[in-house]
Each structure stands twice: as structure tokens, then as C-alpha cells.
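What follows is a single structure, and I will ask about it in a moment.
Removed from the display is one protein chain of the complex; every other protein chain stays in position.
Here the chain labels run A, B and C in written order, and each chain numbers its own residues starting at 1.
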């Protein structure tokens, strides 16, 4: 209840030092919280332990399975400690607690990153647009403008200024959570996991704050299903112009570049291209900007030499940007205090002097904290340096590759360093046979990390070799992406609420997160297209939303061209950058609130219980790699939304797995009677890593089932599950008896084969309850 | 400038929604900041980069030397990445940046721990004593009540409520700093190091907030040089009584236990004994409480069975407390949301029911967030369970040890797991020869971590064997410690300011931090006594302050009995718990402010420059092990105070080392002339790990030298340095020519031998400047 | 041998407890023989790994049949087993089988109780690495064996990093061991009859 308390501080000060301003108390209270008529729920500004009971309910069913990424703990100088098996560290900690502690640490880092991003963005926007600038994410179409904030904090922000108190709360909680990771604090792995959920919830609020602030102030598309299509791909850059590349997540400097170009009539003459989420947000700001691609494109794009100036803000920026940029003689401007890059602080220097130093003085870059100044420097530098650089590149010629291949020692160190175990040495051997195809074929699965190069004892620039080999293909990398639309409209929620909850829209599948894909981004696009065709609602954000764009159907259409942008069955909805993930969680919450009329305000448990039991939503983070992704995922878990990751996601070192073979885990209360009813393993897992795309797709279909499905809905979901299972695995699933409650659940077209399974398994009919895990929601107690 | 901004929030809200309250703006501003007349300095509520220039000055001279604790990075699922040598990770990071990032992460955890500790403590105290409760740390004796807060934040807190805004700022900065550790953020190791300094500075403010709040509200000794002496040691516990053991750092539950006992006339009948900082603070609250010892005593004390109930709060609590307590049938009460321990939340249950469950129901423990309730449960449980438990212990008999020794497989796994490489197997072999002495002799160097037991393939309780073997000695562990006095009085500062700055008091040596000692706590006591005898000012806190107590001179006096508690030459000053470390930094700051009349308010650089160049203070964290210790150390670094750690401190993975052989590193400005003047390597290092106590002591003496020393002062410091060097190393140091500026610096009694060295080294006379690293402090520019 | 028994992915350093190196394929046969309830766990890469005598699915079937043990296959490989006429197979995501293997009360793939030996093949390197890590730490009564071509340090037993040829030879030898067993058994039976 931080906010309230902070307000009280002020009041007391007034009272004690001035005396006559007592009445202020009520007025202030009113501003922040009392103009909103909805009754306040039980968990406003929840502290770590306020939702512990809910967390423990989830953890009871979805038990953590730890796969330690290291046998050791090295967090303090008592260590390193060997925690193998049942050993304890010098502080007494065991392996489960340690692994969950590391997960918490990752989620704290993730939540801190989003929160401080929100804080800095908000500070900037308030400075520019004023504290009173209204929150507006969709005009009259979006009345519930901040579902997560309302749910968690119990406040309804009306202006940018209102968001500051929310951030105060988030910061306080993150600091407390981080404290729990200190040596000699939390002892129980389950309590660490509960804190992980808390961090995730905090993270979601931060995402929402950041995105609604920028949507409101910067004129981003406001819940627009028909947001424009923009260019994306390495091939879309017009290399005849000076090119400014913006990388990161925090849009102010990129927006300032666009503004400066527009104001000075330079817009047509300079290309602004983006990487990662800043790219999303730059196109949301101005759809003439172009997107190069997700994080994994950084190295190849810098080395392509196309960028004349590189402006980085924060998050997902390669730490060697400066080194790589120097190879192609492109100056780097750092603009954020979380990534100063060791560059001299030029914030207070004159623009002309900085430009001179960069263009003529050969200085590698500058750190400029002021977005407007950074923008001006970037543009002026780009204009002056472009003719000098002549797109100087660091990509080798084919003859270089051949020479390199001759030097190869066949040590396989490159492959052993490659996260995707790519057979680089073998491909190089083929080069000597005059064949570049093997090398080119690595391009799709190469995430552009550069570890192969670091490992190579003869220092071959192997990633560049791959890029060069795939050059033709790269030039064709021209696609369309729909600009991030932001929130989901209330009316869209109203329209799909019923079919989702009743199961007739088989599910909402959200493709989110980073580009650490095991076999390249195409897999994400293929999954998205498949589920859109099956009339699921497909939503996407961040790098995943970009990867979906980079795919063409037989007719040459990209998914965003082939499918509508509406939040409806068969739509593919790009919500926007990573912070726009909040609209995905927000949509789930709004279904409970707007469609089902559950009270939202500070009513977390009930809403999460609703979503877990009724909203068939699944998150898929196929290439999740960051601590932010970990935090986002845990926000979804607490809200009752399962998350599927790709095989690299195992490195998050723990899954939350249900046991469908333990019937006792799958009982809920029937809210009508208070009885405990078996509802089957729906959803079966809360956090699950799939080995393959096919495995993920079948699991997506399965995890969309929820206890509340109507028979019609369950039949549709089952038929998707069974159909995908048969298609990919060749058989009917052996667990369908767990999902058929009554015979009406059985898909008509599959009746015979399903009944056969049911008979084999000795299936018995079950009731379909009004499901809840919260005894307090039972309307009538058993025996009453 | 967070605070100001937050205040503005309120004002705008008032203005926008009510309209007529415009005048409030001034009144509010006045309350928090304008009643303090001192002119505001350049860095109020500094952001990460505001002191970057100062940091880079320090880092230029004291360059980081990294000793990676692991070749890998495993922070995200791109990894693990091999960063050996010049390899880069998948995110492009290199080893230096990675190591400094981990240091930053540790310092963020440390600062978060102190900040959230301060936050929770403050919330509790405000609830109990009111927001208007005045800050009072020493009455009229302490006018500068919050030197760090004034220096950093530029505010002067008058009441508990005033501290909340300060915490808001700290939380915001920590979240931002933590964000910088995310994959793909900061790229430069030097910028990471600057952020480490920032985290340290933030940490110091948090320490101060926590301690001045509790001193003010709980009636702790107020800067009292004659604070009472209390019992400390395993032998001081009266085992005939029910015993409640309190462990941790956050005193409210321990204080509530004392209150409950007093109010119910039970005080004489129940022993309250403390471990770690809660012990310090409990004795500050009520000097009848007793201290068992530092963190390393936890396992042995629990196993001794003396404690009937264990109440843990937060920080430095063994994660296996519950498991160990169950071995001796003692219930555990957890009282903090950062360490719930997986126990059922009984906060809302009735006291009697909880007690029943603990005493009769055999429940292992309870989580009770309300300190008063926890206190009542603890006392009632202790009274009821003590007769049942009959001090049931988990310490073996000698015959058990003999049996165990027979089972030993001589695999040496115990020794290989022991942080101090103790020869346990050899000692066990001696047991079979009927000799327990070898085992007993391990006691002193054993830090009680229990890793040997975890490692033993035949599960021998080796730590308990050691404790049993040393039983006789342990029973004699009865010492006296002076209760933590809190702040240093302004008048003490006034008295010693001149002799310190001029060098006549050769230095202030602070023994701080944890008990991860290489050869036992006696070394700390010996060092403290030596420097007190040499008329340095010795200060101490936390576990180190306890270790100093556990030592007796020939006459059987403990150091706190033998030396006065005044902040003066030859005093040994226990400031208190870990958060009381703020008074040590505060004293250095107050010397600059009160003695030298340097402006304090938001004037960080000037004060730090003053301390670095003039105040011969050195921190010694001989057993530092925690992330908190890392944060505390970095707070000292930014302030210009060097820190020495023991050999385990190398595991912090980087030192900040000066190069005395590079003369160009040791120039300062002469503030009188603006000329750059060579001043020698004073102080030589900023962060240094010593291999041995002797090495540390010589280095302490050396690091106390500062450029501003008068010739008389330098002569005194040199004579201590030379004397210690000769005593421990057998020779006169070979670098004294670097510290002799004029012949007047040469200690009279050592004239001959020193001159000989000077001649050998081709020494030349130097001037003694008015030293500063800040050009802006130069009164007259060269050539003016 | 020592240098070869390093993690294949350079950075996947496990910690102090590392797999013993299978210097002789007979070790594997012996482990299986001594096991009361072994299971062979086959990953999604199996059909994509082609050796001269068939792909890894073929080898898995041969080993399972020779040693008489059931297979748990990653879901996407199930069809391959069924298509080749192998029926003693249960499909389960690898995280699920691993999770169940840590539960002392689990009834096993054929309802005979918890397994005492789990043999892995056909996974992406890091997937197997992590799954075996989970089992190393959390199923202390389970023996784990990696039959992958690359050293899997978290297993109890693993081949070192070997060549494809060596690998195939080893797999064949394991199968041969059991065939000999069977021949001997049959002979024993013949004699007895």
C-alpha cells in the first residue's frame, strides 16, 4: 500500500509544518484513488507475501523441476560451494533453493530493466509533454486503459504523472525481492518461486506503464487493428542514403532523430533503420522508418557497413558494438546511463564540436544523455560521414572465405562454441570443394552470436563467412510487418470473450520474446501461421513479431499481409515491442473483467483464478533468452497463463510441470456447490520446454484446454489437439481420456477413434464444474 | 533529483484537481529542503552518471585487476559462454566487463538488502512511533545527524518520515543499476566499475537511514563513548533458563521479545541471546541481552541445543536453520518476507493456537510477519517447550567421534570442501590414537560452514566433532563487548580532526564485516589491539566487532575493557551492527565538514576528494564474505577510503590497485597554485587483499598516509609503517623514498636507515601541496 | 582419453561431479544387465542422425530389443518407432519423463515401479546435458547412461567425444553383447531341455 502511504507522508508534512491545510488529505486521496468507483479488492499494491497463498496453490500443482546449469554456487566469497545432490553450501543453502534463487535473480534483473526503462521513459515524456498529459491508449475504444495496473495496484492512472507512484511501488518491491537473493536470506525454494512470481507480476506492471506512457505521449497506434504495414528485413535498407541505425528498447533518441529529420526537411534523404524493440517503437512513432530485424541481426548488419552512424539506447545491445562499429568506421552514440560504453560524456558539449570529433577527429563515439542532442549529432554525423565511409564494410569476399578455409585447423572449436552446434568446420571444408551452399545453409539457424569467431584459434571471421555465403538470400530479405498496434480494444474483448471462455475460439497463442531460436525464425512464423489458420487468436511482440514477418506463403504474402490484425479468430496481432507484452496479459485480464464482469481493482487472485480456469491462453517464447523474458514469463505464470519455450529455454534451469498421472493434483472447487471436482490436467504445465516445433505446436493446442470449456469448446480444442498430434506424431494422443469430461466433449469427426481410446483407458464421465481454486469464491459451501 | 520531483508530483496533483492550493508548493518545498540554510551543492540525489567523472579519476589511478572466479558467464540462455582470455560471449561481452558486472550485481544485492532492510525497519518504526518522531542520534552532541544523507541527497532529515523520500531515491537508483547488469546493457568495464561505486554510495545512505532511524526510535545508545559492556561468547548463556535465540539483522522482533518479557515480568526468567547483527542491536536495545557470536557460530550454537526457540529475521541466516533446529527439536519462527522459509503463514492466527502447534503439535516452525505476535509466540513457546526439550543437543559424545573416526575412508573430501583447507582427516586419524587435540585445534580456524559434513561420503558430522573436541575452550568463551555506540559526536570530530588531517593521529582503522576469516577471529582482535596501542583510532562493527571482543590480554582483559570507547587516539570504538558502518563513513565526512568546514550538502566530489587526500582512514574487512560487504566496501572506495580484505576477499574477483612504480599516476593539483604535483602513492591501493595478518597490518599503516600529511604527521605514519615492516618482515621497506617528501618527513629515530634508503634510491625532495584531484577547487590557475 | 572427456559444447562445464567414461561398451551391457528396470530414452534428433547401419531410431530399437527394455521417445519420434514396428514405446516429452524419474513413487513406464537405470540417446547436446543435470541432482537412486556421441558430463556414465565410426562400433558392440547373452541363454535352455 505504498502509494497511499507516500501520499500520507505529504499530508503529515503539510499538517505538521503549516497546520492549516488539513483538508488536503481528502483531496489528495481523491486524486489518486477515489474518483474510481469500483470497490477496492483485497490486494492493493501487494507485498511479497500477500499472494503467497495463491502462488503455493500453483506450485502445489505445477512443481518446479530443476536442471541446474552449474553444480556450484559462486555468489559470495564463502564459495564456490559444491551443491551437488544433497550437499549444502557454506550458508546452508541446498540446490533447489539455489536454482530458484538464480531464477529470482534473473527475474529481478528483468523486472528492474523494464521498471527503470519505464522510469526513464516516463521522466522524459513528463519533461516533454507534462505531468498532466492524459493516458490514452485507444480513445473511447479502450476504457480499461491499464488493466494490469488496476489489477495489481488498485489505481486507475489518468495522466502520465499518475504513473510515478506506480513506479515507486515497483521499485520498492524489486529492491525487496533482490534482497531476498542475498546470502543468508530465503531458505525455501518454494518461497523463492513465490517471489519469482511476484517479480513477474511487478514486471508486467512495468511493461504496462512504459507502453501506455509512450502510446499516450508519442502518438503510437492506439489499439488499431489496421496499423500500417512497414518494411522489414536486411534487404529493405536503401544503401544510397546515409543510414542511421538505432538499436535497443527505449525510443526517445530514435524519436528525436525522426523529429529532427522531419523538422529539418531531411526525412527523405536519410534512412532510419532499427533493430530490436527500438525498431518496433520507431515504426510506431513513424511508419516510414524501417526495421532490420531482431537482436540476432546486429552483428551482420553492423558488419554490412550500411549503417553510417549507430545510436544505441538500452537493452539487447551487443557489448562489442563499439569494436564492431570501428571495423566499419561507423561512430557509435550511446544515449543511456545503463550503457555508457566507456565513451566520453559529451552531454554538455556543443553539437558541432562532437560532430567534428566523430567525423574528422576519428573518435569512435560519444556518450550523450540528452536525446535531442544525440539526435542532432547522429543526423549531422551521418550526413557528413556517409560520403567518407562509402559504406565501408567488414564482410569478406568469397576469395577471403576460400583463403580462410585453407587456414582452418579442423579443430571443431567453432562448432563446440556455437549455441546451435552448427557444423561450421564441415561447411568450410565444402568451400574448398568450391561449394558455398553448406555455409549458406547455416544462415537460418545462426543466431549471429559470434562465439564461433571467438573460439577459432586462427581467428577466422566465421559469422561473416556465413553471412557472405548467404548474401543472395539476404538481399531478398524484404518483408512487411504490421506496426505494433498496442492495446486490445474493449469491444474486441467483448466480441471474443464468450467464444474464448466457452472454448469456441480454441485459444489465444502469444508468440513473444527473443531470437535464440534452435533452428531459425521461420519456425515461429510457421507456428503462427498454423494457429491463425486454425482460427486461434495469434498475438505477437518483440523479436518474435519480427520473425513472423520474415516468411512468405506460396503467394508471396507475409503473414501480416495474409492475416488480419484484429484480436479475433484467425488474426495475427502485432502488439508491438517487448513492453507491449502487457497488452497480451491485459487482454486476458480484460476478458475476466469486461466480458465476465469480475471485479478488477486490486483483485489479483480472483482474476488469475479466472484466467487459469477459463481463458485458453498460452505464451510461446520460442527463442527466449534474456532475464526480461524470464520475468515476463513469470508474470504470465502467476496470472495462470502457461508458457512454452524452445529447447534453449531449458537453460532457465527449471520447469513448472504438472503431473497428469496424479489425479489428485487436478481437483478444483465447483463454485456452485463447493465440491471438489476432478477436471483433468488442464492446463497440464505452467512452464514447459519443447524439443521441437512440432512438439511445441501439439502442446500449444493441449495447453489451451481449460476446466471451464463448454462441451462444444472442448470438442473444438480436442480436435485441434488430436489433429496436430496425428499430423506430427502419427498417432492419436494417449491422454485424451483425461480431457474428455462427457461424451459431448468428443469431436464429432473423430468420434470413433476417440471412443476407442476412452474404452481402452477405462474412461468415466465427469461433471463440468464452475471451476475455481479459491474457496472464498464458492457461493454455497458443501453441507450448507 | 528524485525527491524534489516527487514533491512536485504532489503539487501538480493539487493544482490540477483542486486549483486553489497553489501556495502549497512553497510550503512543501520548505519542509523537506529549504529550512536548511547550507547552500546546495552540485550533486543532489545524484544519478548514475553524475559522479562518473570522479569515479573515472579514481579508476584511472586504481585500475581494476580481475581474477575471474569462473571462466564462464551463465547469466542468460545464450550461455553458458566461455569468456577465457579475449573471447566474447554471445552478447558480445568480454571478461573484464563480465567480472565487473558480477561485482555490480553483488553490490546491487548488497545495497538492496540494506535498503529494503531500512525500508521495512522504517515502516515498522513509523507505525509504532509516528512519522513525526524526531531523528536524534546524539542530542546536542551530534548536530550533523546524517552526514551521508546530507552529502548524497542534499536533504537534512528531521523526522522518521523525512527518511522515506530518501529511500525512494535509493530504490530508484538500485533498480536502475540492476538493470545495467541485464544482458545487452553496459559494455564497458570501467562504466560497470563506476556503477559499482554508485551502488556503494547508495548502500551507505541506506545504512545510515536504517541506523539513525533505529537509534532515534528505539533508544539505542546515542553516540555514547561509554556505552555499557555486555556478555558475549558461547559460554555466557545461562542454560538453566529457557533460551530464545534471535538471529539476523532487523531488530523489531527481537526488541518485541525484550518488551514482552519486561512487560510480563519474565525478563529474569528467560535468556535472550543473539547472533550476528540482531545481537548487536538487541544489546543496544537492552544491555541485559547477550551475544553468542558472529555468523560462524550459528551451526554450533543451534546444535548445542541451548536455544529452545529460534527467531530469525533477515540476513546472514543459515538456510538450513530449520533442518538443524529440528535435529534439536527447537521450533523456528521466521519473521521476514525475505526469509519465510517455506513455513505456514500464521500471521493471522491466534497466539495460543500457534504455540500449541509448536509445542504439542510438533510443527517445525511458523512464519509470523507481525513482530509483536512473533515475540509473544516465541516467549510462550520457549517457556512451555524448555522443560520438554531439556536442552536436547545434536553434539556428539567423544565415543561417537571415535566411532566416526573408525568409519572415515580417508578420502580427504572433507578437506577439499573446507574453505580453509583444514586437515580434518588427519585430525580424525589422531582421534584413533586417543588424541582429540588435533581436532580441537581446528576450532579457531573453522568458520562453521558445514561443507565438510556435506562432502563426507559416510556422513560424519565433522563440524560437531570439532566443536565437541574444543568443548572445554568453548565453555570458557566468556567475554565482554561494548554495546554499539552509534554515531561519533561532533565534538570528538572537532578534537581529532586536526590531528587526523595533519597526520598526528596516524590513522583511523575500521574493522568491519563478516567472519570468513582465514585463521580465525583472533587475528582481527590482534590487529585491533596493535593499532589501538599505536594510538590509531580503531573502530569496529558487525561480526568484526564481536571477534575483537573474543580475546584477552595477559591480564585477562578483553579489548573493550582495556581500551576506551571514545573516537580518539587509542580508542576501540564499537559503532554497532552492519548498518552502523554508516557512522564510520560519517565520521570521515564529518571531519571534512565539521573540522575543515567543507560544504557538505550535495557536495560529494569535494568531500570525497578531501577524504582521499587528507583523512588517513582505512577499512579492514578481514572476513568479508557477503554481497553487503561488497557494497559497503564500494561505498568507501567512492569516498576515497581504501579497503583491505583477507585472502578470501580475492574471491570478490577484482582488486583496485595502484602502481607506485608509475610516477605519472600520483600527481594531484596543488589547490593553491593549480600546478600538478607528485605526491607519491598515498594511498597506494583502493582495494587490496592481504595474504596474512602481518601483511595486512603493514599495509594498514602504509595506506593511512595521505598527500596532505604534515611533516610531523608523515613522520609518525612512516615510523609506524617502518616499525611494523621491520617487525614482521625483518627489513626496512624498499619504498619509503616514495613517501618522504622532505627530510622533515623522516622519523627522527630512524633517520640513519631511512636516509640510507633515500640515497640508494636517488630520492629527491618534493613539495607538499594543498592536494586535490578536482581542477575546480584550484584557487588560482597556473599562469593566472 | 582425459582430454576427450570434456564437454562437447566447450562452455557446458558441469561442476565437480562428472560422468565416468565408458571405455568399453561392455560396461553399458553390464549396467543394463544389473538393472532391474531399465529404460531407454530417445530424443527428437534420433531420426536425423544417420549412421551407416541405419539411423538412431534403428539403433534404439536394436538396443531396446536386444536388452529387452522399453523406450520412452520424444513425442515427435513416436511415429518413427511405430512405423518400424516397435511397440514397446511410450511417447513423452523429455522434461516429463525426467520429472517422473525424480519421483520415488512413480510407477514407471510399464507399471513396474520406478526405474533404476535410464539410458539416453538422440538429443540435442544441451538438452541432454540439462536433463541429465536434473537427474544427477534429483534422482540419486537412478543410474544414468548417455549413449550420445559426445561426452555428457552429467550422466553417471558417458562415452567421451568420439567419432561417428567409433560411436557406431560401440553401439553395435552393446547390441552384440546382448545377442551373445541370448545365444548363451538359448544354449542354456537347450541344454536344460
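What we mean here is this: a residue touches a chain if its C-beta (ideal position, glycine included) is under 8 Å from a C-beta of that chain, and two chains touch if they have at least 3 such contacts.
In this text, all values refer to a predicted model and were calculated from it rather than measured experimentally.
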item: Omitted-chain contact residue, chosen from B:648, B:706 or B:741; value: B:648
item: Of B:38, B:695, B:723 or B:753, the residue in touch with the unshown chain; value: B:695
item: On subunit B, residues whose C-beta touches the chain left out of the figure; value: 63, 65-72, 82, 84-86, 95, 413, 416-417, 419, 421, 455, 518, 647-648, 650-651, 653, 655, 657, 659, 661, 688-692, 694-695, 698-699, 725, 728-731, 734
item: Contact set of subunit C toward the excluded chain (per top definition); value: 1-2, 5-7, 10-11, 13, 15-16
item: Positions on subunit A contacted by the hidden chain, ascending; value: 71-72, 79-82
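Here is the rule we go by: only the chains that are shown with their structure count from here on.
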item: Central chain of the complex, centres being mean CA coordinates; value: A
item: Chain centre separation in whole Å, for subunit C relative to subunit B (CA means); value: 52
item: Centre-of-Cα separation between subunit C and subunit A, whole angstrom; value: 36
item: Residues of subunit A touching at least two other chains; value: 69-70, 82, 86, 417, 419, 455, 648, 651
item: For subunit C, residues that touch 2 or more chains besides their own; value: 10-11, 13
